[in-house]
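With one protein chain withheld, the remaining protein chains of the complex are depicted in position.
And then subunit A:
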Amino acid sequence: MAALRTAHPAVLRGALRLYIRAPGPPASAVGLRRVSDAAPQDQTGVPSESTEEYKFVERLVPPSRVPAPPPRAGPSPSGWTPPADAPPPLAYTVRRSRMHNIPVYTDTTHGSRRTTLVRKVEGDIWALERDVKQHLKEVMGTEPPTQVNEVTMTLKVKGHVDSELKEWLASKGF
């Protein structure tokens, strides 16, 4: 008591500051509220809906079509060659598969029977057969037996010659 009476008013004020809180920012701004105060009521009374976030779901849904490959001049690092812009002036065409590859496939039956199949031929398939036989004679030395199916427009060649045929067809521009 005597100490309080004799102390300097500034010291007194400093001491009392511990007990008297200055009016700071309003409680609601800090995110606090007194227990005695009522909770703030929602103005609308109905939960709000928003479809803004659905774009995050939509961008995950996969496409159903195979995209066109980006245009390039020569073969890609993996060896894929794009088809020529203008169709080659031949009596036949060999279309690309849906994944833009050359439709030459190998097959092995009975363990040791090897065949190569050229699919998706359009036009004069016999001319293609002649050209294939001539090319394989130059490359392999022998003329392998071939089978032409005019109904399904496919060409079967004896032996695994898919790499030679793919190179040859790519060089033609198919």
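Quick notes on this one:
Quick note on the criterion: contacts are C-beta pairs under 8 Å (C-beta built on N, C-alpha and C of every residue); 3 or more make two chains touch, one makes a residue touch a chain; residues count from 1.
Throughout what follows, contacts and distances are computed from a predicted model.
For the omitted chain of this complex, the UniProt record lists the protein as "Large ribosomal subunit protein uL4m", which is one of "Metaxin-2", "Nucleoporin SEH1", "Large ribosomal subunit protein uL4m" or "60S ribosome subunit biogenesis protein NIP7 homolog". Of the listed residues A:63, A:111 or A:141, the one in contact with the hidden chain in the full complex is A:63. In the complete assembly, the contact with the undisplayed chain comes from A:87, out of A:69, A:87 or A:145. Residues of subunit A that touch the chain left out of the display are 58, 61-66, 85-87, 93, 95, 98, 122, 151, 153.
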